[in-house]
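One chain of protein is taken out of this complex; the other chains stay put.
Chain IDs A, B and C follow the sequence of writing; residue 1 opens each chain.
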Amino acid sequence: MSGGEFYRASSVQEALDLLAKYGAKAHVLAGGTDIMVKVNRRQLAPEVLVYIGECGLNYIKDLGDKVVIGGATPFAEILRSDVVKQKLPLLAEAVKHIGTPAIRNVGTIGGNLVTASPAADSSVPLLALGASVKLASKSGERVVPLEAFFKGPGETVRKPDELLVEVIIPVPDKDVKFAYHKIGRRKAGTLSVVAGAVIFKAEGGAPRGTAIARDQACYFEKCSQARVVLNAVAPTPLVAKKASALLEGSALDAELIAKVAKTAAEETSPIDDVRASAWYRRQASEGLVKSLLERIVA
Amino acid sequence: MYTLELKVNGRAYKVEVKATTTLLQVLREKLGITGPKVGCETGDCGACSVLVNGKLVKACITNALTVHGKEVLTVEGLGRPGAFHPLQLAFHEHYAAQCGFCTPGMLMAAKALLDENPKPTRDEVKEALSGNLCRCTGYVKIVDAIMAAAGEKA
Amino acid sequence: MKKRGVGLAVGLYPTGMSGGGDSSQAVVKVKPDGSVDLILTSVDIGQGCKTVLAQIAAEELGVPYDRVDVVNDDTDTGPLCFGTFASRVTFVAGNATKEAAREAKQILFSIAADKLEASPEDLEAANGKIYVKGAPERSVDIGAIAGEATFGLRKVIVGRGHYMRTPSAPDPATGKTDPFATLAWAAVQAEVEVDTDTGEVTVLRLDCAYDVGRAVNPLLVEGQIEGGAGMGVGAALMEQLYPYKSPVKFPAETFGDYVIPTAMDVPDIRTVIYECPSTNGPFGAKGIGEMTANAPAPAIVAAIHDAIGVWIDELPVTPEKVLRALQAKG
Partner (left out) sequence: MALNVVGQRVKRYDGLAHVAGETRFVDDVIVPGTLVVKGLRSPVPKGKIKSLDVSAAEKVPGVVAVMTHKDVPNNRYGWGGDQYVLAEDHVRYRGELIAVVAAENEDAALEAVDKMKLEIEEQEPVFDPLEAMKPGAPKVRPEGNIFMYGDSPCRKIIFGDVNEGFKKADIIVEGKYHHQGLKHAQMEPHVSLAVPEATGRLTIYTVSQAMYFHLTWVCNIVGLPMSKVRMIGGTVGGGFGAKNDVHADHIAALLALKTGRPVKWRWTREEDLLFSTFRGSWDMEFKDGVTKDGRLVARQVKSIRDSGAYTSLNAYVVDKHCFLVAGPYFIPNVYVEGYCVYTNKPPASSMRGFGITPATYAGEMQMNKIAEALGMDPWELRFKNAFREGEMTATQRVLDSVALIETMQALAGLVGKELPPHLKAMASTQKREG
C-alpha cells in the first residue's frame, strides 16, 4: 500500500477527463468524510483519488422556479444560504441534522447522494422536493430524477466515468405544507434510524392558528403534490408511493392521517442492524409519518 | 509522494505526503504538533479538530493534500502562555477541562462558533460542540466557559 | 404525542477498595524556601487528584496552594499507590498526603519552637507562617525556617505518609465483613419528555444532590457530578455494547456505532453538595468519583414511567423498548 495517486481537478472538465481515463479505479474525493474513514479503517486503498473540492462545483444558484446546487457544495454552505432558507426551508431543516458542524463544513451534497447509503440524510428532503441530479461525463450530460438514481445500498445509476455535478431542486409553491424529523440514537452526530419528510399542497381548510380543531372532520379539503419519504427503512431511501397516493387529491382528516402512516410503514422493508431492529424501524415509520402529519395540521 | 505546502499557526511548511495521508498525520508525525489528538480516526470524536482557512474540520479524516496552500490553526496557534485566547482562559476559569484529551479540539470548535456567531445561546453552543465528544465533564462547564468567553469578547 | 414526567433515585457509594488492604503512600519534601514537592504515583485520569492532593498538602503544611508542586509521573521517584479506582484517591492518597505533610511540618515545628520559645505542640501553620496557637503575632515565616533547617541544621525536610485500611475478608457463610472506609450518599431527580409516536426520550433536566463528606474542591466535585450525570444519560438511553444481547451480531466498531452522549444529549444539570464529614477521611472527605454515574439511569427510567405509565426493566431504554412497552400496555 504505497498510497496511490492523487489528482487535484482544477475544472469540471479536468475531473471528467481523469474519470474517463481511470474509470472504476478512480475515487472521487470531495469532503472525504466517507472515503477517508474507509482509508483509515483499511477498508479502501484507492488507486486514484480525484479531488473535486476546488473545481468550481461549489455553488447555489437561484433560477426562479428551481434552485441548483453544485455537487461539491458542502452542507454548511447550504445551511448558510438565504436562497435555501427562503425557497427550500425543508432542505434547510433537514441539513441541520446532518452529521456535526465539522462534517457539514466539508461533507458535500453530491458525496452524500453518490455514497447511496440507505440512511443518506440529504435524500429525504431532496426526494420529497422531487429533485434531480445532473451526471456529467466526457461524452455528455444526463439528468436523472433522484428517485431513479439509487439502486441499492451503495449503488446508483452513476457510471464510473460520470460525476454528479449538480442537484436540481424544483421550488415548491409558497403555501406548501411540510414537516421533517430524524430519529437517531442521540441528538447529533448519528446516522438516522429512520428519518422522514411529508410534503403536500393544501387547499381549503383553515390557516394556521384558527379554530379548525382536531375534533373537526377535516383539516384540509384537498392535498396535492403529496410526497411521503423515509430513509433507512429500505435498500434505498424510500418514496412511499402508496402513502403519497393516498394523500394525493384527498381531504385530510384524522382517519386519513392514520391510514397514510400505516400505509407508509407497510411500504418499508427494513433490516436489523447496530442502530435498530427492523421491527422498530417499521413501527417508528408509522409513528413518524403520523406525527409529521399531525405537526402540519396542528 | 506529493509535496504539500501549507501554513500551520502562521508558519509555512513543505512536507512530502502520500495520496491518502491525513492532515492529522501531517501535524503530529511530520510537524510534531501534538495538540490535535488521535481519538478515533473516523471523524466521530473531534479530538483532532482544527481550523482550515477558519473552518472547523476533523483532521483525522481530512486528506492532507486537500489542505494544499491553506492555513491551519491548531490549539498551539490559538494562544500561548502569557497571551492566551479568552476561550483558553475561560476554559481554565470554569473548569471546562478534566482529563484534557478533548480540550484542544473542543477549543477549536468553540473558536469556530464564536468567529461566526459571537453571541450564541446555550443551545447554539451545544450544537456547535456536538461533534466533539467529552466523557469527563457532561459538557456543562464547557458550555459555561464558552458562554463566559462570548460575554467577554463583546 | 409528547409526555413529560419526573423520577427520583438515590444511592450510596463506598470509598476505597472493597475489602480494604489498598495502600497509597506519599512523600512530602520541603525546599529551602518553603516550597513543597508532593511526590506520589496516584494517577490523574481527569478527576483532578493533582489539584486535590496539592490542596490537602497545602492545608496541612500551612502554605499557599501555589507553593505545592505535585510529582506523580514516575515510579522511580514516587512511592506506592494502588491506583485511581474505587473512588479511593482523595481519601486514601489524601490521608497519606496529610500524614506526610504532618511529618514534614513536625520537622519545621521542632525548629520554629526554639525561635518562638514555645513547645512544638503549641504551634500551628497557616498562610506561609508558623505561629503560636492563640497568639498569631508570635510567628515565623515557613520559608525562613525551611532555609535554616536545610542549611543551618543540615536537615532533610521530608515527611512520609502511608494509608492502608486493614483488610477484611467476608465470612464465607454469612458474608459478614467490614468492607469499606466510609459511605457517600446521592439523590437525583430527572425530568424527561417521551414521544409516544416514535419512542424517543429526551432528558430535560437532571438535578443532583451529593454528600461528599468534605468537598476538598467544590468545583471539582461538581465536575464529577456533571460528568457522571452525562454517563448516566448514556447508560439510560443509548449505550449498548451488545445490541440484542447477542455478541456476534452488530458489535460496535466505531464511535459512530457505540454512541455516547453529545453536548446536545446531556441536559442542564443543577447540583447541590451536602457535607457530612467522614470520621476517617482527610478533613472529612469521602470518595465521589464513581457514584455520580449510578442514580441518573434509574431516575430517568422512573421519569419515563411517570410520563407514560410503563416500567422498562432493561437498559438502555431505547425508543424500541418504549414502543414495545406502550403496545404491551395497550
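The working rule: a residue touches a chain if its C-beta (ideal position, glycine included) is under 8 Å from a C-beta of that chain, and two chains touch if they have at least 3 such contacts.
Note that the structure is predicted; figures quoted are calculated from it, not measured.
Of B:R11, B:H92 or B:R122, it is B:H92 that touches the chain left out of the display.
Across the entire complex, the residue among C:Q55, C:S139 or C:T262 in touch with the chain not shown is C:Q55.
Residue in contact with the omitted chain (choice from C:A144, C:A187 or C:L204): C:A187. Where chain B meets the missing chain, the touching residues are 32, 34-35, 37-42, 45, 47, 74-76, 78-81, 84, 88-89, 91-93, 95, 97-104, 107, 133-136. Those residues of chain C that touch the chain absent from the view are 7-14, 17-19, 41-46, 48, 50-51, 54-56, 58-59, 62, 64-65, 70, 72-76, 78, 80-86, 126-127, 170, 172-180, 182-183, 185-189, 207-211, 213-220, 228, 231, 234-235, 239-242, 245-248, 251-255, 257-258, 260, 270-272, 274, 276-279, 283-284, 286, 289-291, 293-295, 297-299, 301-302, 305, 311, 313-316.
As a working rule, only the chains that are shown with their structure count from here on.
Mean C-alpha positions place chain B and chain C at a centre distance of 29 Å.
Along chain B, residues 42, 44, 127, 130-132 each make contact with two or more other chains. Shown for chain C are the residues in touch with two or more other chains, namely 254, 256, 261-264.
Chain B makes touch with chain A in their complex at residues 1-2, 18-22, 41-44, 46, 49, 55-58, 60-63, 65-66, 68, 109, 112-113, 127-128, 130-132. Residues of chain A touching chain C in their complex: 37, 41, 100, 181, 183, 185-191, 193, 272-277, 279-280, 283-284, 287-288, 290-291. Residues 39-40, 42, 44-45, 95, 98-101, 122, 125-127, 129-143 of chain B touch chain C in their complex.
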